[in-house]
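The structure under discussion appears below in the form of C-alpha cells.
Note that one protein chain of the assembly has been removed; the remaining protein chains are unaltered in position.
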Amino acid sequence: MPDGKISRREVLKTAGALVGAGLAGKLAGYLPTASGPGAVAQAAAPSGTPVRIGFEVHRTGIGAVYGKWFEQTTTATVKLINEMGGIAGRPLEIVAEDDGTDPKRGVEVVEKLALQEKVDVIFGTLFSNVVIANAPRAGELKIPYFVVSEGYHVASGKLNRYVFQPGITDVRAQVTAIAPWIIKNLGKKVTMVYPDYAFGYDHRDFFGQAAAKLGGTVQALIPIPPTETSFTKYFSRIPGDTEVVYHVMVGPGVLTFVREMGEYFGSRKVKLFGFIDSLEGVDIASPGLEFLEGSYIWEAFPRYAGNVNTMAERNYRQRVGVDASGASVADPKDVSTYSHMFGCWETLYVIKQAMEKSGYKSPTPGDYKALIETLEKIQRFDEGMEHPQGTKRFVGRLHQSFGRQFISQVQNKKLKVVYMTKIEDGMYPPEADYTTQPL
Amino acid sequence: MTGQRGRPVLALHVAVVLLLLGLQFVVSPFQHGMLARIMVLAAFAVGYNVLLGYTGLMSLGHAMFFAAGMYATGLTVFYVGAGPVDGFLIGLGAGVVLSAAMGLIVLRTTGVSFLIVTMMFAQVFYLTTLYFNRITGGDQGLILTGHLHPLRLGALQLPFADPAVKYNVALAVFGLCFLLSLWLTASPAGRVLVAVRENEDRTTMLGFNTFTYKLLALVISGGISGMAGSAYTLLFSYVGSSFASILYSIYPLLWTLVGGSGTTIGPLVGTALMTYVVDITSGVTPGYLIVVGVVLVVIILKFPSGIVGGIRARWLPWLP
Partner (left out) sequence: MSLEGHLVLALLEGLVSSLVVALTALGLSLVFGVMRIVNVAHGEFFMLGAVITWYVSTAAGSFLPALIVAPLAVGALALVINRVVLRPIRYDPAATIVATIGLLYIIQQLVLTIYGPYARPVVPPFYFRVDLPWFGYSGYKLVVAGVAALLLVATWLLVTKTTLGLYMRATQQDRETALAFGVPVDRIYASAFALGAVLAALAGVLVVPEQQAHYLMGLDALLLSFMVVIIGGLGSLPGTVAAAFLIGMTDGVVSVFFSPTLARIIASGLVALVLVWRSGGLFGDAAA
C-alpha cells in the first residue's frame, strides 16, 4: 500500500470498527484493529512498502480476556516500533483477525492471512489447541508462525520448522525452574489441583518429575474440568497432612475457586502455591480473595510496579497503558494479563531483529529461509526496551526462548516478588531439533 | 412424481458438481482453500440433512459421527501408519458402525427426547476422547504431518499438502455424498423416509417397519458424517476433541436449517453462506458476530424454511 494513502479497506475497517463499537455505545478502552489509518499514514520516519504482520487474536471465545490485552500490547508495540523507524526503515503494519479461540476458525485465519492478505509472517495465538491445529497449515503454506502460547508444544518438536516461540517461556521450563523453591521453602508433601486438560497435564507431569528428583512427593492429584463453577467438592480430596497445595486454574471460575478454598479451609493453615494464570485479568484485592494473603504465586512478569525496577519495564508498562497495580490506565476495573501479554511485545521485536539481521525483503522462500536460519542462530535477547521481562536465552534447535521466572507473595493484597530464578534453572534437556528439518 | 422431473433435477445436481470442479481454476488461492473446507463441511451437513430433512429426526449429536470418522482415520494413520485410502475407509466404517449401534438404542425415542439423547451420547463420546487423552491427544490433539502418506492413484503420488489435491479430494467426497442424497430422495426407500417424516403412525399402518427405515437413514447419515470427518482430518492433518464438542453438533443443524432442510442443495448453500458471512464480516469489524446474528435472524424471517426451501416454495417447486 503506498504510504500516505488510506485505502478503502482501511476506511471500511475503521468505519466498521466504529459501528461495532458504537453499537455498543462505549468506545473507551476497546481498540478494534491495530491497523487504523493513523499507524501507517502519520509515521514520518519509516517509508516504503510496509512490513505486514498477520496477528491472529482471540477476540472472542474463551480466550477473549487474553485477546484483548494481546491486542492492546501489540498496538502499543507497533506504535513504538514505527516511532523509532519501523523495521529496516519500513513501516510496520498489523493485520488482525479474530479466531474465536477455535481450532477450525484458526486454520481459516492462517489461510486468510497467508493467502489473501499475503502478510509477511503470522503471530499471536495463546491457546494450545488453536496453535496445534494451526501449525500444520502454517507449515504447508510455508509461512513463519510465531506463537505466544506458553505451551510446551513448540519445544517438544511436535510442530514444524516454521513455528517459533521466542517471546515467552514454556510451561515445562517454568515448572522446572520453580519446583526446587517450592519443595525447599514450602514443603515436600504436595497436592496438585489443575485443569483436566492438556495445559493442566503439563503441570502435573513436569512438576511430578521435578518434585521426585528433589525428594518431594505429590500426594494427591485433583484434576478439575475447565468449565467447573463450583469447587468445594474437590477440596475434600486434599489429604489432611499435605503441606503445600499447588494450584493452577483457568477459566472464569478462578475467583470462586480461591474463595471456596478459603471457606473450606477456614483457619486451617495450609501453604498455597498458585500460578498467576489463575488470576490473570482478576484483581487480587477482590473481595473473597482474602484467603490468598501470604500465599505465593508464580508470575512470568510481575504485575505490580516496583518489583522489576528497570527503565525498560517502566517504559513498557507506560506504553501499553497499564497502571502500577497492573490494571488498565483507562479503567482500573480492567485488570491485565501481565504475565502473558509481554510475549507479544517481545515477539514483535524478535521478528524485527530477525528480519533486519537476515536482510529480509519480501515473502519469498529464499527470504524466509534466511529469516529462519538467522533466527535459529541467535542465542540471546538482552534485557532492555525490546525485552523488558528479562534476558532470554534462545535455543535455536527448539525454537524456544528461556528466561527467568518470578515467585511473588501476596502482601497486603498486592504481589511482591520474593524470589527470582536464573535462566538456567528452567533449562531442561532438549528433546527436538527443528534445524535438521527441510524447509 | 419422478419421470419428468428426473432429468432436469439430475442435470442440476451434476451442474453444481461441475461448477465446483471448474471453480478451482478461477478462484484465488485463499478461496481455493476455503472452498475445500466448505465442501467437506457441506458433506457433513448433507449427511445431517438425510436424518433431519428427509426423515424428520432432529439430532444434536452428529458431532460424534463426524468425530468417529476423524478419530478412526486419524488414530490409524498416526499409530499404525495406515495409508489414506485405508484410513478413509476405516473412518467411513467407524461412522457406519457407531450410527448403527446408536440407532439400536436411540431410535426408540423421537422428537425432543431424541434430541437430548443424541446430545448426551455425543457428550459421552466427547468426554471419552478427553479421558483417553494419552492416546487421542485430548483437546490439544494430534498432528498427522509426517505420518500421512500421499494418496496413490495408479502411478500418481498426490500429497495432501497440495492445494489441488485438497480441493479435488474434498470435491470427490462432497460430490459422492451429494449425489447419494439425491439418489436417496428419488429412491423408494427415500420416499418411505419422507412418509415417516410426514406421519410415522400412518406409515406404520401402511405396513412399513418404520424402525428399519429410520435405522437405515441414521446409518447413511452417520456414515456420511463419518466420511466428512475422515476427509477433514486427511486434508487438514489434525485430530482434536474440539471437533467432537457440542458446537459441531450445532453447526450442521444451523447450516442445514439456514440452507433449507428437506432440500438436497440446502446444506451446501447453508454451509457456504455461514462460512462466508463470518469470514467477510470478521475482517470488517470486531463486533462481527452481531452482524452474523442479525443476518441469521433476517434470513430466517424472510425464508423460514431456509434459503433453498424458500426458493423452492416461491419459484422452483420441482427442486428436490
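Each chain gets a letter, A and B, in the order it is written, and its residues are counted from 1.
Methods note: a residue touches a chain if its C-beta (ideal position, glycine included) is under 8 Å from a C-beta of that chain, and two chains touch if they have at least 3 such contacts.
Only a predicted model underlies this, so the values are computations on that prediction, with no experimental measurement involved.
Checked against the full complex, the candidates A:V119, A:V254 or A:V320 give a single residue touching the omitted chain, namely A:V254. The chain omitted from view is touched by exactly one of B:V124, B:L153 or B:L206, namely B:V124. Panel shows chain A; residues 20-21, 23-26, 30, 60-62, 64-65, 67-68, 196, 223-225, 227-230, 232-236, 240, 252-256, 260, 263-266, 281-282, 286-288, 333-335 of it touch the chain omitted from the view.
Mapped onto chain B, contacts with the missing chain fall at residues 58, 105-106, 108-113, 115-117, 119-121, 123-124, 127-128, 130-131, 246, 250, 253-254, 257-258, 261, 286-290, 292-297, 299-301, 304-305.
The rule is simple: only the chains that are shown with their structure count from here on.
For the pair chain A and chain B, the distance between mean C-alpha positions equals 36 Å.
Of all residues in chain A, only 12-13, 16-17, 19-21, 23-24, 30, 32-33, 59-60, 97-98, 102-105, 107-108, 111-112, 115-116, 128-129, 132-133, 135-137, 139-140, 153, 158-160, 196-198, 201 touch chain B in the complex they form. Those residues of chain B that touch chain A in the shared complex are 28-30, 32-34, 37, 130, 133, 137-141, 143-145, 161, 236-238, 240-243, 247, 275, 278-279, 282-290.
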